[in-house]
Each structure stands twice: as C-alpha cells, then as structure tokens.
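Yeah, one chain of the complex is gone here, protein chain that is, but the others are all in their spots.
Now for chain A:
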C-alpha cells in the first residue's frame, strides 16, 4: 500500500497548476470578503476533488489493467484510495483552518469558536459525502462517463434530501427543532457524532466500491 501511496503523491505533482489557482482564488476571497471564514468551505471542498483525480489518472489509457498486475490487491487499492482521500481532506481542512485563523487575526475579525467549529464540521462532512459518492461512481463508470453519472447521482441525492425534508414536515418533525437539538450537544459529542458519520459514510462507500471493483474486468 505504501507503493500506491507514493504513486498518488507523485501524481499530485501533476496538479501544481490546480493548487496554484486554488491558492490565488483563496487569497482573493480573503482580500475581498470581510469574513475570512468563507474561504474555508471553498478550499476544503475543492481540495476534496484532488484524491478523486488519482482514480482518473490510474484509469487513463487503460492503466488500471497494468496496476492490478503489480503486487496490490483490489481491496488494498481501495483502502489506499479511501485513506488517501480522508487524510488529504483532513490535512487540507487543517491547513485551511490555520490560514483562516491567521487571516482573522490579521483582519481583526472576531469569529466565535462555536461558529467556526460548526463551519469546519459541516464543510468536512460535505467533502466526505462528495468523495464517498464520487468514488464508486468513478469506479463504475470510468473517468469519461463518471461526470454525467456523478451529476445524476448528486441530483438523486438532492432529491432524496428534499424528499426526506418534505416527509419529515408531513410527519410533524420540524427541521428547526432538529437543528436546535443538535446545537445543544456538547462539543466532544458533536465532534464524535461527526466523525462517526464520516466513518459510516466512508464505510458504506467502501463496501459499494469494493463490490464494483471485484466484479470489474480489465
């Protein structure tokens, strides 16, 4: 698995321009907007794209066939991809958080720790859900068709969320009350719940991805 991780880290060097552009846009956000925390959501979610691109790079020119003749198992390949995705997203979130905190200090912007915490947890959760949905889609449909498939999948997810909210309102469950209940949670409990959610989401995604990959011919 270390070899695969080395390969993906080497592939990141191909993304230099992407990192530069994101850095420039992030800087612009920090300069233009009074609230430096806005850049956190943008950069965290954008960074979560990066590990997905390594799937596309592996698949390019039928490269996956050769990859699976190397001393790697299909499960090991996926474990590395998910760990890379989770690790990269968390590292990017922490780095961006550090930048945001420094920006807040420089701009003398008073941000509430609770507000920052909620924003961090929400953005990482969105990134995790995005990665967890995109990976099996990309494995199933390949990098070319996965864009359309991903759009359809996210459309479906939106539909499910909207439908869920409608059903809840019909059942007399208020989203506002739910939000209030969550905000009453102590910080350690909220963080623990968030991490649990990420693990569950990644776990379900991993299971689906493994089934797809094991059934794939190269």
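Heads up, the rule we're going with is that contacts are C-beta pairs under 8 Å (C-beta built on N, C-alpha and C of every residue); 3 or more make two chains touch, one makes a residue touch a chain; residues count from 1.
Basically, contacts and distances are computed from a predicted model.
The complex includes a chain that is not drawn, and of the options "ABC transporter ATP-binding protein", "HPr family phosphocarrier protein", "Na+/H+ antiporter subunit E" or "AzlC family protein" the UniProt name matching it is "ABC transporter ATP-binding protein".
Of the listed residues A:72, A:126 or A:197, the one in contact with the hidden chain in the full complex is A:72.
Although one chain is not displayed, chain A still touches it through residues 2-4, 6-7, 10-11, 13-14, 57-58, 60-66, 68-73, 76, 215, 217-218.
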